[in-house]
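Got a structure for you, written out below as structure tokens; questions coming shortly.
A single protein chain has been removed from this complex, and every other one stays in its place.
A, B, C, D and E label the chains in the order they appear, each numbered from 1.
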Amino acid sequence: MSDAREAPRYTGVRTFAGLDHVALARANAVGARAAIVGVPFDTATSWRPGARFGPEAIRGASVLLRGWHPVHGVDVLGSGAVLDAGDVAITPGNAQRSSEQVAAALAPLCASGAVPLVLGGDHSVALGELRAQAGAHGPVALVLLDAHADTWEDYYGERLFHGTVIRRAVEEGLLDPRRSLIAGIRGPLYAAEDLEQARALGLELVPIEELRRSPPSAFAARVRERTAAGPVFVGVDIDVADPSAAPGTGTPEVGGLSSGELIDLLRALAGVRVVGFDVVEVSPPYDAPGQITALLAANVAYEMLALTAIAGGGG
Amino acid sequence: MSDAREAPRYTGVRTFAGLDHVALARANAVGARAAIVGVPFDTATSWRPGARFGPEAIRGASVLLRGWHPVHGVDVLGSGAVLDAGDVAITPGNAQRSSEQVAAALAPLCASGAVPLVLGGDHSVALGELRAQAGAHGPVALVLLDAHADTWEDYYGERLFHGTVIRRAVEEGLLDPRRSLIAGIRGPLYAAEDLEQARALGLELVPIEELRRSPPSAFAARVRERTAAGPVFVGVDIDVADPSAAPGTGTPEVGGLSSGELIDLLRALAGVRVVGFDVVEVSPPYDAPGQITALLAANVAYEMLALTAIAGGGG
Amino acid sequence: MSDAREAPRYTGVRTFAGLDHVALARANAVGARAAIVGVPFDTATSWRPGARFGPEAIRGASVLLRGWHPVHGVDVLGSGAVLDAGDVAITPGNAQRSSEQVAAALAPLCASGAVPLVLGGDHSVALGELRAQAGAHGPVALVLLDAHADTWEDYYGERLFHGTVIRRAVEEGLLDPRRSLIAGIRGPLYAAEDLEQARALGLELVPIEELRRSPPSAFAARVRERTAAGPVFVGVDIDVADPSAAPGTGTPEVGGLSSGELIDLLRALAGVRVVGFDVVEVSPPYDAPGQITALLAANVAYEMLALTAIAGGGG
Amino acid sequence: MSDAREAPRYTGVRTFAGLDHVALARANAVGARAAIVGVPFDTATSWRPGARFGPEAIRGASVLLRGWHPVHGVDVLGSGAVLDAGDVAITPGNAQRSSEQVAAALAPLCASGAVPLVLGGDHSVALGELRAQAGAHGPVALVLLDAHADTWEDYYGERLFHGTVIRRAVEEGLLDPRRSLIAGIRGPLYAAEDLEQARALGLELVPIEELRRSPPSAFAARVRERTAAGPVFVGVDIDVADPSAAPGTGTPEVGGLSSGELIDLLRALAGVRVVGFDVVEVSPPYDAPGQITALLAANVAYEMLALTAIAGGGG
Amino acid sequence: MSDAREAPRYTGVRTFAGLDHVALARANAVGARAAIVGVPFDTATSWRPGARFGPEAIRGASVLLRGWHPVHGVDVLGSGAVLDAGDVAITPGNAQRSSEQVAAALAPLCASGAVPLVLGGDHSVALGELRAQAGAHGPVALVLLDAHADTWEDYYGERLFHGTVIRRAVEEGLLDPRRSLIAGIRGPLYAAEDLEQARALGLELVPIEELRRSPPSAFAARVRERTAAGPVFVGVDIDVADPSAAPGTGTPEVGGLSSGELIDLLRALAGVRVVGFDVVEVSPPYDAPGQITALLAANVAYEMLALTAIAGGGG
Partner (left out) sequence: MSDAREAPRYTGVRTFAGLDHVALARANAVGARAAIVGVPFDTATSWRPGARFGPEAIRGASVLLRGWHPVHGVDVLGSGAVLDAGDVAITPGNAQRSSEQVAAALAPLCASGAVPLVLGGDHSVALGELRAQAGAHGPVALVLLDAHADTWEDYYGERLFHGTVIRRAVEEGLLDPRRSLIAGIRGPLYAAEDLEQARALGLELVPIEELRRSPPSAFAARVRERTAAGPVFVGVDIDVADPSAAPGTGTPEVGGLSSGELIDLLRALAGVRVVGFDVVEVSPPYDAPGQITALLAANVAYEMLALTAIAGGGG
């Protein structure tokens, strides 16, 4: 990893935070604690596309990240414990096949015990991730920060879409809804029963009003109680943040979290046993010129890596 | 109205939230509860122009809005109760004539009992709106969320300008200042007496500091007390929001509301008897590429429509 | 159609050039000479997405177009002869189903004798168009201005993609390659035989160097000779223009036509018997803030409509 | 004027090319050969506003201009011969009054023999300029490079608008149409007779096709013949350039001049006796981030100043 | 200073808030209370450049500022008490020489008792400022709002860089670390000891978490206690604000202050004896099109001027 005291951190081919690049096919063999994996896929988005360039932009915005996390007091990036495994080769225009490609690509990594951290791509990429996770760990507990529950039945007949991915994952038994929780929900619906149908799947939904009413520690306590001891998958759809903090996303929703609130929620999860992470729905064409959405996503990913460092004794 | 489960909501000629389009001349006859009306006028703006494209951009940003309001528990858009009546044909370069065109265009709608919701345009468009409202209802109570009181005497000799419109409306007897309130005021002035002159008109001014100090329910109580039982006009100048949430506006002012705070203030007004709404001062050229100001304005309009649904038993 | 001498042409819900909006389902019954039809689809694009917003942006950029064409001396838009039929309801994420939706939507229009002018969308939308055309007219002659031949076999296993659409159309017998011509070809290839394979289909390919070497009249003569008397489909992939003139597109290619050169080529086609048109690959997120690509596409569409006016005696 | 070899040319309060700033009221007294004058007015524009920020942007884009013109071999800016007189205080929302303000502000300058070079502002600002010129010199010959003839009767009843300004000037006898010429005309019209009505005023109109067909020297010969020996006013509406070269303008029109073609036409005018210049219709909000339209306008202004240097023996 | 009631405030060559422009070399002689000074330098920035255009953009965004501060109840700009002294001529590519140029340029102003308010430029410009201040007042107390402590030893061997400037100032004895405080610190570090090394210099560091936990009055009390009676220098690195409020900066850091929070902290400092101010790190290329970072910086500068008005009895 580059040191800005020797050369500018914006020097070199872009990897996440300047980490070493190890191709995904070999990443499971190198004994890393965690691996960054891009999934440049945005076929399954219902409004603004562009998330296919999310991995590129998040890597570009990550160049200033440094190893030491002053709040947790851990070394997040150090000593080869984290690597950038590049992108999964997916199939634009074909969400089903792409989900299979993601699952196949991540399976060896999950089996090796390394924690994959996926940079999306639209939220549909989570299906492949959860297949790989469930293959290694059985049904996982999902902790999702998202403005939308993503539990619709289908979109115009398409069953795998960014707004249906959680329902698909429940149907496939990839996550245990009784141990799962989606927080940050807001925005208009089609009908009164929409959220009830999501709850009927067994999921716990936390509206944004509830999420903001209590401190991060209360959220973390709720997560710990809900997820119990089992393996946890933590996802962040960047649209959980307010459009002011994350304008560059596919379906922005007003009334969301500030960047500080989002980061604080993640920091509160220290100690939860996480087996996988993702941050999705960064759409760079809508993020220019400041690229603050990509910057926020890079920091979200950094906080996720910090959680693996805590778990793994990175301090 | 289009259903994203059947076709993408971004399909088709843009109307607000995909509502049916009924020309303004016929809108009063169709028995709608509320009608969206654009006023693409920006001659009377003192800094950045562009609000003429506000109606186009707000419609474009409204495509994802769905009918069911989960917090109020009402159907906001359903059953033909709301329509998009297109734009008023105004006269660029002539604020006086344009205000007459707006008044004439809205009068039948007001007379029919439908609630007009105007998408501005700069704030000067409110004069025509208030003339139409006062013609139907007598002087109305104004509840205005705005960074500026807009009660200047004139600008470079021009008497109808976006910063003079409230004074003109008071002078014409269109609104009852004793039942009116402007909240969110901030920013530097010309002289110590500037706000006193506004208060001398009888208006109540609520500085942003006061507005933020108390919960939305307290603001709503103040509104209810102030407006009494009479007909109320609710206006939002989008610059009441912070520049981070609403960069695309004519005269942005730092230290404003977050998108969530603005939405919560509107939700707190449930039950107030509103006869007209507007959301003004969205300037798309300064909003690109994320168009978050237009998105916020579309959500402001949606919350306004929800208030009409509550009043009208839309749940 | 609005007259800027009475109201600003940017007033009202956006239709192409302010034309009347008649829903596609009814458009074939109104006896129009030509109909604008949007196809907001961009699943099948190999680099930058965003063309789903092409129809919206082209309509927005078309507001200044007026009826009289001073070079041809015809009334292009007048007397109800042209209408805007809105958008086809397509299926994002499913190019095959979308092509069927496009074909079904356009078939009645083609049967009625009206000339459809499609605003894309990515180039894959042409397959549905050509199916509708071939259904009405038998195999058509294709005159395509495009930087790329779009005759690849497949992309990552996907057979309907914006770079394969011409091959698919030939395979389905929708166009007669012996009467077809693609002009403006440039850019690097995979292998020496790539263009030969396209020519092996029977297509005539005109590299950009050849296209620019001779005057528009020479191009038109070549088109007339090639297409013979049969029905002709004229397509413009906006990437035939130089990135300086059309930055907002999916796969820009340096060394293209200026806006004037492109317009002149279209004007030279006066008298050719055209049964259908499209202009595709406008990607608005990459076009801001000037939106000059959408403006160029709106003018391309205007020139196409002018060709129908000449054929139909619109002068 | 700053010298980049001593300090960066982007240092200091922005004046045109770093020229000394002398307030307009005193500018006529200092004996300058030419004076830059901004007119930040855009009320009278029929599509995209923003030209009020034209003077600011053109000054910002002019910082790299240096004094020596290598083609003409003259010192353009040197020895206090040129100054920046700031902006005219105009009245937004009131084109008539603003035209009077412009005329009054420029009259002393014209009387003093200095050549005003106005940075617009929309094209309506030319009326005030021509009044000042005619007051000093009698009716002038107009040489206008513009995509539009700007000879409409009115817009929505408004008689002074950017598209009516030339008709108004003819009606007021400010310019001699028999010695005037407008070149670069293109784009759709309302009716066949539109251009004939302009010609009926006595103006010579040169369509863009004719302008490009012959070399700059032929254009200059035509100008010399047409304008005879009388005082000439040279105007450039930046939309005479192609949208690729000038995206930041109010009513862009495809098929225009490249930046080099526009500059060459101006250089060819060496020796013509010019008493006033303007460059109008630069709209910065549509020009970001490259600001190439403002850069082109700054260079147009530079070429105009060079013409005064040649006339004045600046070499 | 211009009055928007007479002419638009966007009229004229841009100075800060329309203040009179007095060249820096003469500014010390005119008896002003405070002087705006731009330092257009960005050589010493570690990620995104562009701050060289900070002074231009902040001036451009300041046009709407008016003289009366309604919260403090003072006349901020009036009566010639404040002027715009233009920019310091610095040397791009040479931070050392530039710091000398800044110090030399400001020294007479500091000696005259006027308060300089510098518009950066990157943070390295503070070294020259502090040299001038210390020359006039001896070591000053620093109150810095900044996301970063800027106390690194060097960058790639460069000792004067925007991240080293505070260390250099301490080493040179320009500021008294025991009376200094840096607040708003956040973001990842290289190693656990990084902040300890800054504290070892004697500086007090206030992490963002602490800063937000207590009200502005508590911060102000801490400042008053820490700075004691001595002369104080107040600096704002605009990256102390959140990227949503200040996207246009060199090294944005998530989790920062809202615009209102930043303004409130400055207002709380009323009565502190300040001898110099700066606001740095505004990078306009990353701020377009809304230019909200420049707007925030203009307001920060306005609040700073208000503090001088209070001290000077401007009310």
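Simple rule for what comes next: a contact is a pair of C-beta atoms (placed from the backbone, for glycine too) under 8 Å apart; a residue touches a chain by one contact, two chains touch by 3 or more.
All values reported here derive from a predicted model rather than from experimental measurement.
J.: Can you list the shown chains that the omitted chain is in contact with?
T.: The chain that is not shown touches these displayed chains: A, C, D, E.
J.: For the chain left out of this view, which of A:Pro49, A:Gly67 or A:Pro92 touches it?
T.: Residue touching the chain left out of view: A:Pro92.
J.: Would you mind spotting which of D:Gln96, D:Gln197 or D:Ser258 touches the chain that isn't drawn?
T.: D:Ser258
J.: Going by the touch rule given at the top, which residues of chain D touch the chain that is not shown?
T.: 3-10, 63-71, 73, 76, 242, 244-245, 258-260, 263-264, 289-292, 295-296, 299, 302
J.: Pick out the residues on chain A that sit against the missing chain.
T.: Looking at chain A, the ones touching the missing chain are residues 6-8, 10-15, 21, 38, 40, 52-53, 56, 59-60, 84, 86-92, 285, 288-289.
J.: May I ask you to list the residues on chain C that touch the chain which is not drawn?
T.: Those residues of chain C that touch the unshown chain are 46-47, 152-156, 187-192, 194-195, 207-209, 212, 242-245, 247-248, 251-252, 254-256, 258, 285-288.
Keep in mind that, in the parts below, only the chains that are shown with their structure count from here on.
J.: Enumerate, in label order, the chains that touch chain B and chain D alike.
T.: C, E
J.: Among the chain pairs A-B, D-E or B-D, which one reproduces the interface of A-E, with more than half of its contact pairs identical by residue number?
T.: Comparing residue numbers across A-B, D-E or B-D, the repeat of A-E turns out to be A-B.
J.: Which integer distance in Å separates the CA centroid of chain B from that of chain E?
T.: Whole-Å distance between the two chain centres: 37.
J.: Provide the list of chain D residues touching at least two other chains, using ranges where the numbers run on.
T.: Those would be 46, 52, 89, 91-92, 155-156, 285-286, 288-289.
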